[in-house]
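In this view, the complex is presented without one of its protein chains, the others remaining in place.
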Amino acid sequence: MRFGVKLLLIASAVVAGGVLIGFYVANLTTLQGSASYTIPVQQASGKPVVNLKIETVAAVGPQLSPNPDWVSYLIQNQKGAWIRRTVWKLPANATVHVTVYNFDGASGLRNPYLARPQGVDGNQVTIDGKPATGIDPNDASHTFAVPAYHLIVALPGVADNAKNQCGYAPCSLKLAHRTIQFTFHTGAPGHYRWQCFVPCAAGWIDGFGGPMQTIGYMDGFLDVS
Amino acid sequence: MSTMAVDVHPPVWRRLIGFNLLTGVILGVGGWYVGWFGAHAVVAPSLSFFGDIDFNELSLVLAYLGGVVGFLTGLGFLNYPLARLRGYPSSLREKETQGVGRYFTLCTDHKVVGIQYLWGIGLFFFIGGLNAMLIRTELLRPAHQVFPAGTYLTIVGVHGSMMMGMMTSGILGPFANYLIPLMIGARRMAFPRIEALTFWILMAAGVILQTTIFWGGFPTGWTGYEPLNIEAYQGMDCYILFFALVGISMTLLGINMIVTIVTMRAPGLTWTRLPIFAWGVLSTAILMALAAPVLVCTLSLALFDRVVQTNFFVAAQGGSSYLYENLFWVFGHPEVYILALPGFAIVLEMLPVFARKPLWGYRLAVAGLLGVSLLSWFVWQHHIFVSGINGDLRPFYMLSTELISIPTGFTFICGMMTLWRGNIRYTTPMLFCLAWFFNFLLGGLSGVFLSDVPSDVTTHGSFFSMAHFHYTIMGGLVFTFFAAIYYWVPKMTGIQLSERLGKIHFWWMFLAFNSTFAPLFAIGFLGQPRRAVTYAKSLQFLNDWVSVSAFALGLSLLFFLATFVYQLAFVKKPAEANPWASRSIEFQLPSPVPVHNFDRIPVFSSDPYGYGEGPAPSWTPAGAPAGRD
Partner (left out) sequence: MATHPTTAAPGADRAPHGRRVIVAWLVLSIVATPLVAIFLGPILPPGNASVQGSGQVVDNTVLTATITPVFCLLLVFFVYVLTRFRAAPATALEDGPPLRNHNGIQVTWIVVTTVVVLSLAGFGTFELLQNGSGGGQGPSPVAVPAGADHMMQVQVIGQQWNWTYRYPGYGGIETQDLYLPENTYVVLNVTSLDVIHSFWAYALGVKADANPGVDNVAYLKTKGPRSFEIRCAELCGLWHGYMYQTGHIVPQSQFAAWIKQQQTLNASIARYMPKYSRSYYPDPQRRGG
């Protein structure tokens, strides 16, 4: 083979290899759902205060995900729209008021211990306006848990026979839901994971496949800075 | 088929639409879609539950299997059986192909397959290495995520599977395929078409593993433990199919090697005259042929659990995750010796040449290779000492694991005594062989901690065990892989490689390798678990040191690749027939070796290690005319 031809072949192999490697690394670093959402801060007497409005839906729907039947958390952005982002940027040493609207039915906790709210102010939550220090584990639909903060809150599910159940997101607040409110505090800056402990990924063994192991559905980070 | 006249200069377009890699890829893609849509059409209407999980695993599995069948058909693997069914006589027509094109086709010339293996395995070795670089990039900081949390596990899994799967054939694929027929005085392997099949199946497997990233990756690492395996997303199927195909390839490769070495040795080549490399290949091939089927069966069960909801490994429904652990390691421990044994053999094969002395203790060396091969079947539970297996068995597995250092020691004493009072030349291949002693010594001595149950309680599943097997496999296999490249590539290609560049590569790689993996022993001792994306802040300095060294190690391999391609493509310094003054028979043949190897089948009268014992015997004095195969 002539020199020029060989050089061309090798150069194109190097370029092709480079493109493939670039594609591979880009594919790995930019998985869907790993984008973060910055939660707006309200200053109150020196200590930052944050209002976090999230909802859990039984099926995320075709508008928000290529996997429309997956269970998911959603967060409300400043415009009031529900978006599928689970990496949340929060200020350090802040008070976080959380409101969760749960549209999903109960599937029950595998470990009943996690039905007791922990790591939140007063070790109690407000469920549909009433304070509670624990729920029946069989009524649990999901949990919101940040293990590094010892934070675990079990979310009771919508009754199976409720009318107006939400099929898939977006879910209007007119449809059947439960409202759970609680308050916790962020500490030092860091990268803290949060997750759900209820085996709620229908169809997977142990209920822990798919959405339970994918950032952007039932898992995420508190990016505290 | 033999009746077809071979057109010496067909036009390019005719060659492109023949049976070759291009048609293989086209039919492979076609077969993939046939499997995909076929399975959807048959299965989807009858099973309603796909709605829950948004995918149909059966169609993915059948798509990949269809793709593999299409790929092999496109390469022409069905031509011969079909021709035989239609009554044509047997032939090895695939061997006659000439020119560069034969490297992209089904070719039954063992020398072509060897070179195909060298480049194919090399490609996937570099992909595996790239993943290692990504791992070390992520571990530069104790917690920060370069990659999303699940992706890190996929990278770890692809790195491990790629290396453990593809590099099992790292020596036997390129070098044994090329050299065993030459060393035993044969003109081909026993099953030339199966020989080609092992290569192309392996290539299909490697591609399938890499496509896991399009299906969500897999979280289990290379061991694929249950029940996480069943729980995982679709990318897991790519892992299972990959390893099962690798297992099939290994089984066939092993059987082919055993049959070739047992039945096709030239006259006079008794068992005690066989080159030690052939003994190493034989003991590895026995492990391959017996261990790999266990893997294929295990993964088939895992696939059934995932795809058709059987319960082999589901504890709550009568299965057992221990079953998987045991079956996997019944394969898995022989597997690591499949990786290590060819390295032993290469070291023992080269030391006599560069120390100018006969191989010391030939029978002891053979006993060592076979002894490791035998004992490696009785040690697997040392991988699961703390898993809750029957506690009574642990002293036995501790004993058997430690016993395996006795036959390994045979290799050491034979190598060491071969060097004793020799006339040692520091060529590049020799440097890589000497590095093997250092690396494998550290790997072996650290293995003492892992085999000892009390000590293993801490070291199991930590970076200590990771450092241990990188010392034995990278330090043992990959270093001898490069020794073999520098030693035999001149014979395979007819092109001599530069000693100066080779030595730069060696020292760069040797220092970077030790700088990468030696600190990992300390990191493991300090309590960092494997495969965890986070680690203690106090370990950041050591981890950063390791990462930087790993990048240097990666660069040394890129340096090798660049110089290797540069010398083969542009410098092209012709190699002498016998550049190392070896007595082995392959170096008595011209470089590169002619298509039919020997004009006359050689007759052996001694082993190839008679340095200092008078002039070398002439290899091909008489013997039968070689004839055509």
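Here are a few things to note about the model shown:
Going in written order, the chains are labelled A and B, and every chain counts its residues from 1.
The rule is simple: contacts are C-beta pairs under 8 Å (C-beta built on N, C-alpha and C of every residue); 3 or more make two chains touch, one makes a residue touch a chain.
From a predicted model like this one, the values you see are computed outputs, not experimental measurements.
Checked against the hidden chain, the listed residues A:N93, A:N111, A:N164 or A:S225 yield one contact partner: A:N111. From the set B:I17, B:L82 or B:A581, the residue in touch with the chain omitted from the display is B:A581, counting the whole complex. Here the missing chain is touched by one residue of A:Y24, A:W70, A:F103 or A:W204, and it is A:W204.
Interface with the hidden chain, as seen from chain B, comprises residues 47-49, 52-53, 149-150, 152-153, 219-221, 223, 225-228, 231-232, 309, 314-317, 321-322, 355-362, 364, 384-392, 394-395, 398-399, 402-403, 405-406, 409-410, 412-413, 416-417, 419-426, 434, 437-438, 441, 445, 448-449, 451-458, 460-462, 525-527, 529-534, 536, 576, 578-579, 581, 583, 610-616.
Looking at chain A, the residues touching the absent chain are 110-116, 118, 123, 133-134, 136-137, 145, 147-148, 150, 152, 193, 195, 197, 199, 202-208, 212-215, 219.
What we mean here is this: only the chains that are shown with their structure count from here on.
Look at where the CA atoms of chain A average out and do the same for chain B: the two points lie 42 Å apart. Residues of chain A touching chain B in their complex: 3, 6, 10, 21, 24-25, 27-29, 31, 34, 67-70, 190-191, 193, 202-206, 208-210, 213-215, 219, 221. Of all residues in chain B, only 49, 51-54, 130, 134, 143-151, 154-155, 213, 216, 219, 227, 230-233, 314, 565, 569-570 touch chain A in the complex they form.
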